[in-house]
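Note that one protein chain is taken out, while the other chains of the complex remain in position.
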Amino acid sequence: MSEIVLQIDGKEVKAAKGMTVLEAAQSAGISIPTLCYHEKLEPFGACRLCIVEVESRGWTRLVVSCVYPVEKDIIVRTRSEQVDRIRKMILELQMAHAPDSFILQDLAKEYGADRNRFEKEPSFCIHCGLCVRYCAEVKKKNAIGFVDRGIRKEISFVPELASKECWNCKECFELCPTEALQAAYVLTEALTSPALSFKREAAK
Amino acid sequence: MPRISSADELAKVSQEMIARRDPNKPRISICAGAGCVASGANEVIAAFKAEIEKQGLTTEVDTKGTGCPGFCERGPILVIYPEEICYVQVKPEDVPEIVSQTIKEKKVVDRLLYADPATGEKATHESDIPFYKNQERIILSSNIKIDPKNIDDYLALGGYSALAKALFQMTSEQVLDEVKKSNIRGRGGGGFPAGRKWEGSRNAPEPIKYVIVNADEGDPGAFMDRALLEGNPHSILEGLTIGAYAVGSHEGYIYVRQEYPLAVENVTIAIKQAEEYGFLGKDILGSGFDFVVKVHQGAGAFVCGESTALMTALEGRAGEPRPKYIRSNVVGLWGRPSVLNNVETWANIPLIINRGADWFTQYGTETSKGTKIFSLVGKINNTGLVEVPMGITLKDIIYKIGGGIPGGKKFKAVQTGGPSGGCIPEELLDLEVGFDELSKVGSMMGSGGMIVMDEDTCMVDVARYFLNFLTDESCGKCVPCREGIRQMLKLLTNITQGKGREGDIELLEELSETAKEAALCALGKSAPNPFLSTLHYFRDEYEAHVKEKRCPALSCKELIAYHIDPEKCNACTTCAKKCPSEAIIGGKNLIHIVDQEKCTKCGTCFEVCPSRFRAVTKISGEPVPPPIPEEARKIVRKSKQK
Partner (left out) sequence: MDKDRIDQIVDKHHSEPSALIQILLEIQAENHWLPKEALERVSERLQVPMTRVQHIATFYKAFSLVPKGRHEIHICVGTACHVRGASRVLDTVEGLTGIKPGETDLDLKFSLETVNCLGCCALGPVVEIDGKAHGKMAPGQTAEVLKSYE
């Protein structure tokens, strides 16, 4: 297995070919904040919080570390004025949806993000996609997915599947950073006709 | 028609086609592009066919619906060969006269000729019309000569000779070199050198490669690709096949947006005919080269015009773009090397191969070679498609070709590059059009949409309009785009409604930086451009909206009021009758007033008030004068002196 040597925050890091910058950093004990990353799932690259500066061949640019493959001799900086400014904005944008999320609050403290920068939005899902991807890639049940696009994008259970699978599973619940998932589940259960009562299905 | 199985056979067939067509036989070519069809072109074509039959001339006169020549403002438009007489704005009622005068007696019907609006000078021939004269129509000029549903028309113009030359007189490497030498840059918006993109795929180790035509033309106001695909589909097929040969691909896709049913129809027919004749499929022209093409329809998503999203859609998924850290010409469709180029880029390829890169590079500037087709639309006299050499000035496009601004209004800005582009103000009209030149002033070439705006256009509303478009079209995956432009839209909407606050502009600028630096794809990264460019050149408008709650262009509905000047109103009752909300109070000899409570700001009264009165005015940033008391509204007309 070929080895690639790169620099992260001044530290020399040895990584395997095919690793992402985030994985390389984690292997060296360097922490980069993430919201949509999970070691059991394919990288998603949606929250952009893990953005870092990469300098290579004289050029510096910003890349998303959970999907950027390691390259020989690149210099990575996980914190900088611009990186911090962008992370702060991302957190503030997310907190318009879920100001009470513990994960967001902790990160907000670190980056000085103001939870009231933006007017509150009605939905508190932050679209990390962990629930959707976990159900698809790990459980392989596909009981929950995304619908629509743009600012109208949402998570949505497939009621017929959810009534059969979810009551006895609920493994995705602990992944949700905002508990929007639990709310969506309860709503789906409530809107489903009594004939598809979740508990009755599970009892079979 | 049996399959053509060698280059010599093709040459022979083309010669036969040309020989069989009597150059003196009258041919009526009527534009059947979607724009003219919407103006009644199909009825005109039917009228001609009926009249020709009635006169017993069916064998002596050819009538056909053709591709779009670009002069959309004057459609339905037709050209009569061999004289090349061009008639504009033709109606079915005009047909009998055209047949009896022009076809039978070779006389010109004067009233149907194009007349210069300024001088009144008439143009008899297509080439005399100033709109065409100032263009360089190396691609578009073929459209009016071709019935897109008939491959023979394309062959009669020398079609597929470039493919024969590539397959038999050049190696695939030589073809690639010629395209590289031409320096042609992608016509879809990215402006990436096509030759370099092709080379990357050719050199990629994976043996299965794809070539793709991006016909998802989603920029509102741009319809160049539609005219090319509808009007001359074989030119794109030929270019695509040559590209496949150069890159080593045997499978191609044409991704057409579903909103273009005529383009889908015509390219599907073209593929079938090309397969019959042996220009597609196995052993093309007996060269041993195999290549098949499939048509795939879009389903209403602007983001699928982005190359990685398009490939994801081809795979049958939701069009979410992928990170471009590994380029899609190496890892693209199904993870394989994929060359994706715009319709117009592919249409240039047969010309480059036939006439050579040296011929191509004589057009254009140092860094932008060749011609570009722009769709010139908006507040412009000559709306339509214009093909010009790179390096022509914006001023020449807008005034010499476009005929300037209608209604005597003042030019304000020209928007290029669609939702990813920016607005260019009057002081920069001498700009020479090119990829880098447009980027330098904060806009971009984009796919070629060129929207002209006048003094009545509010630039803050333009920014809001594009952000509104993007909040709907964004795929919604990444935070900087989905959330960033959500908030930007809210701020801009508030500003256009008079609810803007101090600090809003600075917050918009911060959100712009986040989107530009951190968004996943080009849609998100370029989303702030319309805002940033209008802020740069028209900051005063933003400040007026925020600080004075005033719209200088008198356009933003919440910031304007319609008011009838009592000094000028003549009680003609036109506005009261036409008002869709019955918001005008008045009657015979009674000065009219607008009921501000009922007024929906539709602007009808403003449009219909006779120009000799000009009594309806728009007010912004100041209170509306209260209506004058009822007694004062009676008009006492002076009796006429006998």
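By written order: A and B. Residues from 1 in each chain.
Here is the rule we use: a contact is a pair of C-beta atoms (placed from the backbone, for glycine too) under 8 Å apart; a residue touches a chain by one contact, two chains touch by 3 or more.
Worth saying up front: this structure is predicted, and the values here are computed from it rather than measured.
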item	value
Interface partners of the hidden chain - shown chains only, full complex considered	A, B
Absent-chain contact - pick from B:Gly281, B:Gly335, B:Pro566 or B:Gly603	B:Gly603
Sole residue of B:Thr102, B:Asn329 or B:Thr383 that reaches the chain not shown, by the stated touch rule	B:Thr383
Per the touch definition above, residue among B:Tyr260, B:Trp346 or B:Phe360 touching the missing chain	B:Tyr260
Contact partner of the left-out chain, one of B:Met1, B:Ala38, B:Ala118 or B:Val624	B:Ala38
Missing-chain contacts mapped onto chain B	34-35, 38-39, 72-73, 75, 218-223, 226, 258-260, 296-302, 313-319, 375, 377-379, 383-384, 415, 418, 449, 451-453, 457, 465-466, 469, 473, 475, 578, 580-581, 600-604, 607-608
Chain A residues touching the omitted chain (full complex)	132, 136, 142-149, 156, 158, 160-161
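In this text, only the chains that are shown with their structure count from here on.
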item	value
Intercentroid distance (Cα basis), chain B paired with chain A, Å	39
Residues of chain B defined as touching chain A within the complex	301, 303, 318, 323, 325-326, 470-480, 482-487, 490, 510-511, 513-514, 517-520
In the complex, chain A residues that touch chain B	45-49, 51, 62-64, 67-69, 82, 85-86, 89-90, 93-94, 96-97, 118-119, 121, 126-127, 146, 148-153
